[in-house]
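Okay, so here's the structure we're looking at.
For chain A:
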Amino acid sequence: MAQILIANSLAHGFVVFLTAENNWSGDIRQAAVAADDAAAAALLEAAQAAEAGDQVIDPYLVEVTVNGAGPEPIEYREYIRAFGPGVPPPSRQNSS
Partner candidate 1 sequence: MGLLKNGQAVADSYTDVSEHEVIGDTVAGAIIVSLQQWQEHRDALLERSAPLGIVLRSNEKPELIRSDLSHFAVIALDFPTFRDGRAYSHARMLRERFGYQGELRAVGEVLLEQLHYMQRVGFNSFAIASDAALRDWETAAADMSVWYQPGADERATAVELRHKVG
Partner candidate 2 sequence: MYQYDEFDSRLVKERAEQFRRQVQRRLNGELTEDQFKPLRLMNGLYLQLHAYMLRVNVPYGVLSSRQMRKLADIARRYDRGYGHFTTRQNIQYNWIQLEQVPDLLNELADVEMHAIQSSGNCIRNVTSDQYAGVAADEIEDPRIWCEIIRQWSTLHPEFSYLPRKFKIAVTGSPNDRAAVQVHDIGLRMHRNAAGEPGFEVIVGGGQGRTPHIGKTIREWLEPEHLLSYLEAILRVYNLDGRRDNMFKARIKILVHQIGTDKFRQLVEAEWAAIRDSELQLPQAEIDRIAAHFAPRDYPQRNDAGDLLAEQASQNAAFGAWLKANVAEHKTPGYAIANISLKSLTAPPGDITAEQMDVAADLADEYSYGEIRVNHRQNLVLPDVAQEQLFELWEKLAANGLGTANIGHVSDIIACPGLDYCSLANARSIPIAQEINARFQEMDRVHEIGKVSINVSGCMNACGHHHVGNIGILGVDKKGKEFYQFTLGGSSGRDAALGERTGRGFPAAEAVDAVENILNTYVELRAADEDFLETYRRVGMQPFQEALYGTA
């Protein structure tokens, strides 16, 4: 199962993904996709180093499917983390 590594940036808190260049990006399409467990372990190791270095918090691996648009988390919770709340923010239009 393909996996990517997700975390929150320490300084601003937003969701970030570990990239192939060992950087962090807010764009899931930039995420490094680990095809096997060995590659995933390497991602986790790199992320834990970033955690120890106070760059990110709470890094962990997430299972994804990969299609033309890039990786997509399988679990619904992780999907929402990656793509934002499923409901739009409030607007002032009255409905009633």
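Details
The working rule: a residue touches a chain if its C-beta (ideal position, glycine included) is under 8 Å from a C-beta of that chain, and two chains touch if they have at least 3 such contacts; residues count from 1.
Picked so that all candidates are chains of the complex that A comes from, given by their letters.
Being a predicted model, the structure only gives us computed values, none of them experimental.
Only one option in 1 or 2 touches chain A in this complex, and it is number 2. Residues of chain A that touch candidate 2 in their complex: 8, 10-15, 51, 53-54, 57-58, 75-77, 80-81, 84-87, 89-96.
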